[in-house]
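Note that one protein chain of the assembly has been removed; the remaining protein chains are unaltered in position.
When the chains are written out, they are named A and B in that same order, and each has its own residue count from 1.
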Amino acid sequence: MSQPEILNQAFELGFTYTRSTGPVVGRFLTELKNRRIVGIKASDSRVVVPPMEYDPDTAEELSEFVEVGEQGEIVSFAWVKEPREAHPMDVPFAWAMIKLDGADVPMIHCVAAASEGDVKTGARVRAVWADETIGFITDIRCFELV
Amino acid sequence: MSEEQDVVTVIQAPIYLKYNFTAGAAPARFLTQLKKGKLTGQCRDEPGAPVYIPPRGSCPATGKPTEKEVELSDKATVQSFTIVHIPIPGNAIQPPFIVANLVADGANISFIHLMSECVNEEVHIGQRVQAVWKPEAEWDYAMDNIKYFKPIDEPDVPPEQIGKLPVTGWEG
Partner (left out) sequence: MRDIAICAYQQTDIVSDAGAQNEVELIMPVLGRTFAQAGINNAQDVDFVCSGSCDYLQGAAFAFVLGVDALGAVPPIKESHVEMDAAWALYEAILKIRMGHANSALVYGFGKSSPGELPIVLSQQLDPYYLAPLWVDSISLAALQARLMLEQGLITERDMAEVVSRSRRNARNNPHAQLKGDISPEDVLAEETYVSPLRKSDCCPVSDGACAMIIATVDQAQAWGLPYAVISGIDHCIETHNLGMRDLTDSVSTRMAANHAGMNAGKVDVAELYAPFSHQELILTRALGLDAETQVNPSGGVLAGNLMMASGLSRIGEVFNRIVNGEAQRGIAHATSGPCLQHNLVAVLEKGENA
């Protein structure tokens, strides 16, 4: 048996999906395109942002949209010292759970900040809009500290 | 709510992921020989064990490792084929062309490769073919060291004999 070399080949795998949004996600993304953020009322009246199609507890179909603020409060955060290539920011930043004003359930997005020490649970943040909004979650480019 | 035409109904959500693929020990042995212009199969180290090409490392019939390397001929027999009418991106071959299951002499299982220098309408099961290699300077760890297979002037192999020829070939 001959001795094998280790043969490696770097490659990139692409899945070029186009996804249908359905009416609930579509409404949220349409509002983002117009620089507004909406949530949806769950069965127990909690406002869920981004909106879900069905209530996770009762499985009830949800339909009552509620506009929420573009500011909110950090519920928890993770500080990323060394952003990965795929990450939305190329300088150190925070991932955060953010409860927007008028929402009862936090959403996850990134927060721009100069240093880890600037980010605190309970800190107020504001959405920073992309220069061009297209109806995609990254229409909110990031959140910034208020 | 916005104007009807502005309503988002689809998103483009491409996913690109980077990997470093490793061939595996058995394919690496095969590819190393291929770079030298040799086709090798592998089998269990037992008399009469089936010879696989390209080898993956196991004998699928038994689940045992294919530890023995067997040099094969670059002559082969057509086991099946199809005539393709769409181009292969990045390949010079022009449609219509033949993609065939070929069994190299000395192997017991077919691999897929191209056929050319042939009359497509005359290609048939049992036909004898031989590899047309790229110039040696271009050989790499790749099956396209062989550009394609072309028919050779040898008698057809009867269907029941396909996949059972010794490395010395038909009538060998």
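Just so we're on the same page, a residue touches a chain if its C-beta (ideal position, glycine included) is under 8 Å from a C-beta of that chain, and two chains touch if they have at least 3 such contacts.
What you are looking at is a predicted structure, and each value in this text was computed from that prediction instead of being measured.
S.K.: Could you tell me which shown chains are touched by the chain that is not displayed?
M.R.: Contacts of the unshown chain, counting the full complex: A, B.
S.K.: Taking the full complex into account, find the residue in B:A61, B:I88 or B:A142 that is in contact with the omitted chain.
M.R.: B:A61
S.K.: If you put the missing chain back, which residues of chain A would it touch?
M.R.: On the chain A side, contact with the omitted chain comes from 4, 6-7, 11, 13, 17, 19, 21, 25, 29, 48, 50, 52, 56, 75-81, 84, 86-88, 95-97, 105-110, 116, 121, 136-138.
S.K.: Across the whole complex, list the residues on chain B that are touched by the chain not included here.
M.R.: Chain B touches the missing chain through residues 11, 13, 15, 17-28, 56-58, 60-65.
To be clear about the criterion, only the chains that are shown with their structure count from here on.
S.K.: Report the inter-centroid distance (CA atoms only) between chain A and chain B in whole Å.
M.R.: The mean C-alpha positions of chain A and chain B differ by 46 Å.
S.K.: Can you list the chain A residues touching chain B in their complex?
M.R.: Those residues of chain A that touch chain B are 1-2, 4-21, 26-27, 29-31, 33-34, 135-136.
S.K.: Going by the contact rule at the top, pick out the chain B residues touching chain A in the complex.
M.R.: Residue positions touching the partner: 1-2, 6-23, 25-29, 31-33, 67-69, 141.
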